[in-house]
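The complex appears here minus one protein chain, its other protein chains still in place.
Here is chain A:
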Amino acid sequence: MSAPVVVAGASMAGLRAAEQLRATGWTGPITLVGDEPHMPYNRPPLSKGVLAGHTPFESLAFRPRAAVTDVRWRLGTRVVAADLDRRIVELDNGEALPYGGLVVATGMRPRRLRCPGPAIGRHTVRTLADAQGLREALTRPGVRVVVVGAGFIGCEVAATAVTLGAAEVTVVDPLPLPMVGPLGELLATALLERHQRRGIRFALGTGVTGFHGSDHVTGVALSDGTALAADVVVESVGSLANTEWLDGNGLDLTDGVVTDDQLRVGGRPDVVAVGDVARFPNARYDGVPRRVEHWSIPTDTAKHAARVLAAHLRGAEAGLPPFAPLPTFWSDQHDFRLQSFGAPTLGKQDVRVLDGDPDGDVLVGYHTDGRLVGVVALGGPAATAAAARYRAELLQQPALTA
């Protein structure tokens, strides 16, 4: 029997890759190896509905398509090494697993703060277990919460903590505004005001230098010399790619796995990367390889990569145009939503209000050389619907020249 396609990482991107391989007509064996004990589950609710208690943990599991009922799941199993020349991955039980094709889908893990102080009481949010632990901590009466990092996850967790009735919620970030990296100043300012109106405090333009307490955290020391009392600390300071297992194969692993414009890794036709871990050039924009940690990416990358890999396994070329997804993300915070289409970060120097105003429902456009490259809506369903109306326009635009 031919060696299976091995999918390293059994979360959303891994599942979608397996499903898409089947959708292309590949009927050979597929093995998914994942170090979490669970079948793939949906992560966004971990910082929103699940943390708030509206959504039960059990409802997170993806429903795999019928076409993948015959794939082999090796859960609770970690891939520890790979030899791409010999086409073998090594598992944590010492087993060597030969592959005919390899899908890299190992995703990210939270970056941790290295400053001194106790570890107990400090949380991150990536896995089911993380969210369960954090929910338990946040639902104790009268807790004071410090969220370090005002990105997507930090802002969502802060909003959820207030909803849960935390006594104090403070968000700390060295940057002057929340989510200013992805959104730019105009919307980040609007976002700050909305959070403040709903009772969240901010310590901006300052970092964390250490944690107080002996076993359990009691406070957070800031670089401006002040301190914040804390019973619960959430570290949402970005993520690191799970690529150590690929070391020693001469790949560029500086930030995820670099791919070509067909999502192939290291010039090898039998290895593709999908999901958060893939650093791919987007032909829609400037062709610079970037990682994109948005929920739409596992599905988009899996579709393309599966066709490329399946064609190779059949001894053919897929002959697809370069990968060129239209990025999209959303974020739910309090009673409002952020919804984005396109690449707002490429147009932060020319930001215009397209509709509404920043105090209510607002739609903002981001431009490069006068051309719209991304939109972000902030507000209720009307704002989101307005953003959706620009999606077709963004899809039709020709590629930006580098």
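Keep this in mind: a contact is a pair of C-beta atoms (placed from the backbone, for glycine too) under 8 Å apart; a residue touches a chain by one contact, two chains touch by 3 or more; residues count from 1.
Just so we're on the same page, contacts and distances are computed from a predicted model.
Asks: What protein name does the UniProt record of the undisplayed chain give, "Anti-sigma regulatory factor", "Acyl-CoA dehydrogenase family protein", "Sulfur carrier protein ThiS (Thiamine biosynthesis)" or "Ferredoxin"?
Replies: From the choices "Anti-sigma regulatory factor", "Acyl-CoA dehydrogenase family protein", "Sulfur carrier protein ThiS (Thiamine biosynthesis)" or "Ferredoxin", the unshown chain carries the UniProt name "Ferredoxin".
Asks: I'm checking contacts with the chain that's been left out. Which of A:44, A:121 or A:182 qualifies?
Replies: In the full complex, the listed residue that touches the missing chain is A:44.
Asks: Have a look at A:31, A:262 or A:299 and name the one touching the chain we're not showing.
Replies: Considering the complete complex, A:299 is the one touching the chain left out.
Asks: Which one, A:73, A:99 or A:330, makes contact with the chain that was left out?
Replies: Checking each option in A:73, A:99 or A:330, the one touching the absent chain turns out to be A:330.
Asks: Check each of A:198, A:268 or A:391 against the chain that is not shown and name the one that touches it.
Replies: Only one of A:198, A:268 or A:391 touches the chain omitted from view, namely A:391.
Asks: May I ask you to list the residues on chain A that touch the chain which is not drawn?
Replies: For chain A, the residues touching the absent chain are 16, 19, 42, 44-45, 55, 59, 62-63, 65, 295-296, 299, 328, 330, 332, 380-382, 384-385, 388, 391.
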